[in-house]
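A protein chain is absent from this complex, but the other protein chains hold their places.
By letter and in written order, the chains are A and B; residue numbering begins at 1 in each of them.
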Amino acid sequence: MKFQNKKVLGLVAGSVVLALAATGCGKGSGDGGGAAGGGGGSKATITFLPKNLGNPYFDTSDKGGANAIKEFGGTYSQVGPQDASPDGQAQYIDTAAQKHTDAIVMSANDPKALCDSVKSAQDAGTKVVTFDSDTGPGCRDLFVNQATAEGIATVEVDMIADQIGDAGEIAILSSTPNATNQNAWIEIMKKDLATNHPKIKLDEVAYGTDDDQTSFDKTASLLQKHPNLKGIISPTTIGIAAAARYLSTSDKKGKVALTGLGTPNQMRKYVTDGTVTEFALWNPEDLGYLAAYAAKALVDGDITGKKGDTFKAGKLGEFKVGDDQTVLLGDPFKFNKSNIGQFNF
Amino acid sequence: MTTQSPPEAVEAPVEFVAPSRLSASQRFVATVVRSREASIVLVLVLVIVAATIASPSFLFAETSWRDLLLTPSILMLLAVGQAVVVITRSVDLSVGSVLGLTAYLTGRLFVDTNLPIVVVALAAIALGAVLGMVNGLVVALARVPALVITLGTLYIYRGIVLSWAGSNRINASDMPDAFGRLGTQSVLGLPILFLVAVAVLVAVGYYLHTARGGREMYAIGSDPDAAVLYGLPVRRRVFAAFVLSGGLAGLAGVVYAARYGTISSSAGTGIELQAVAAVVIGGVAIFGGSGTVWGAAIGAILLVTINRALPIVGIPDFWQQALVGVLILGAIVLDRILAARRARILVEARDAQGATA
Partner (left out) sequence: MSTTTTTAGRTRDYPSYSRPLWWRIAFTRESAVIALLVGVLLWAIYGVLYFGTQLTMTFLFLDIAPILLIALPMTAVIVTGEIDLSVASVVGLSSSVLGLLVHHGWSVPLAALVCLVVGLACGALNGFLIAYVGLPSLAVTIGTLALFRGIAVGLLGTTAVTTFPSRWTSLAKAQIGSTGVPVIVIPIVVLAIVFTLLLHFSGFGRGVYDIGLNREAAEFTGVRVARTKFTLFLLTAAVSAFAGIYFTLRFSSSRGDNATGLELQVIAAVLLGGVSIFGGRGGLHGVIAGVLLIGALSSALRLLGVTVNVINIIIGLLLVASVVSTSVLAWISETSARRKNRGRRPSDLPQHAPPGVRTKEKEA
């Protein structure tokens, strides 16, 4: 028995030595590629990293990014986790750093959890641009925002106030509890309700985690829990689509107003059948397009991200960097029965 | 005074328990009331009553009543299939991935072809059965433990769905309206999808209770070695159990597509553990050989209803998973206590019989 175990010990030692040797071999080769990422020019490799894959909103924005990259001759790739979690995203940031990608364009699942991976990527020479959902100043090179947070939040509150007669109970159906953009908008919504709409009461903020089935079930649960609910705001395209679908087959259709941020293609059916009167968004394709051009400007060295820098974004024109290294796309746009037929995204 | 033959004669059968003096119907009622399943029905009724007291619209509003029966339908189908597999002393962890794959197939068929609904549903069930067949072949022929194989196929099937779907998703508007309406229509106040689940439940329950194949499955789960020695077609039955589980998961995929409309590649993730939980809570012993599909179905309804009832009663729904865990542990401990008590009663009866003889 003892004899046999000595062999086992030898095998253990052998495999440990082998593993260390293999990694030791790897240490020397290919190590000096640290700063090779910069100055890529027309061959810039840009990776899009949305909150999660399988989300039509991000499919559209990333398509815009792909178009932009095709225009200026770079290489496009899209990666992402299946569920909107920060640790899923961190792995992809690490992989991009390993591959010395020129730039990452991402929509962050968490403001702080990703900072360490972002810093390692930046140390490896990769430019990090956030769009749609930010990490924070100091934790990325540039943030491309679709509109000001105030603009987005107040337009949604205004729409629901219009639709329920400025009085009653409402609920919010959000995506994930940590998403930076969601929490920023919800904070402003709460303040706006307190100052400008005192007769409207916010019952609850529910989280559909940007998963269709969960959002669907959460809508059912909200309607169940609060029998006097008059309106739901869902500032996430997945949430509003799932909520509209549930609402349109329930006995609360027409009695509970639904608004928020949605894509025209997903919401068209519910606007025509009367479940939803009005909702808002911007053009995510333009957002992705702008973000890609911003990344290219950083990679080429045209801008450094400080306030006042200007760069050209293809067919969208010139953009200037504002406070906190942020670039604004424009204002949110309201969709309703009269104009929903004109859009295809 | 005794009219019994002397002990050496073989005519009088040895009786461990005296014949019941109740009538057939009284016996039936007594069996039902004292059954393991009755205890879960009791818990279910308590939960519904508590929720309805807190908010009457839980039971009485039209949509709530519909949701009460509709939402558990998917898990009911999975629980029935899982119960059959567990009764034969196996487990099937791949049902969630099978559901995702068949739901996506359903959506894809509707989008890309013009096939009628029935054909699409049959295709999904067939795909589920084929996927279950893979599990069944490896378990029955290669004698690999079911836990390991279904773990592997869980990864493989999920990977196939992700590769096939990519980041696409099927939207509710892509599917025919008639199919979407199936998800919400009711007949005589009962949702169609719920009736489908009940029909499956009755069919499988009847087969397990009366058909030879069904009884053999109980025997195999109870003692596989004895079953082999007795000459039962063990491999065939186990194979059939997995095919049934896969086919029912396929049907569950169709129901999922009808109910939720939007199908992404993450459909059904994690539902396999819920199916096993429903089965355990429903009284099916994890080592096989006992329990019924009725119990598993009621366990499934209980799980889903608790999820919906908790927020109404005031417990934040974050604690629901903890409650489910407590339920599972409680069910297992209860089953162990009941089994020990039953064994003790039988031993005592045997000893008492031996003492008086």
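To be clear about the criterion, a residue touches a chain if its C-beta (ideal position, glycine included) is under 8 Å from a C-beta of that chain, and two chains touch if they have at least 3 such contacts.
In this text, all values refer to a predicted model and were calculated from it rather than measured experimentally.
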* Sort by label and list the shown chains the missing chain touches. => A, B
* Which of these, B:138, B:227, B:249 or B:302, touches the one chain of the complex that we don't see? -> B:138
* To do: Write down which of A:69, A:90, A:244 or A:276 is the residue touching the left-out chain.
  => A:90
* Structure fact -> Touch with the missing chain holds, among B:226, B:326 or B:345, for B:326
* Asked: Which is it among B:158, B:259 or B:308 that touches the chain not included here?
  -> B:158
* Asked: Going by the touch rule given at the top, which residues of subunit B touch the chain that is not shown?
  -> 91, 138, 142-145, 147-149, 151-156, 158-163, 265, 270, 273, 276-277, 280, 286-287, 316, 318-329, 332-333, 336
* At which residues does subunit A meet the chain that is not included here? -> 5, 7-9, 11-12, 15, 18-19, 22-23, 25-27, 29-31, 33, 77, 79, 81-82, 85-87, 90-91, 94-95, 97-100, 110-113, 115-116, 124, 177-178, 205, 207
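Methods note: only the chains that are shown with their structure count from here on.
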* Asked: What whole-Å value do you get for the distance between subunit A and subunit B if each is reduced to the mean of its CA atoms?
  -> 39
* To do: Show which residues of subunit B lie in contact with subunit A when the two form their complex.
  => 55, 57-58, 61-64, 67, 71, 162, 165-169, 171-173, 183-184, 260-262, 264-267, 308, 311-312, 317
* Structure fact -> In their shared complex, subunit B is touched by residues of subunit A numbered 53-56, 59, 78, 80, 82-83, 211-213, 216-217, 220-221, 223-225, 227, 241-242, 245, 249-252, 266, 268-269
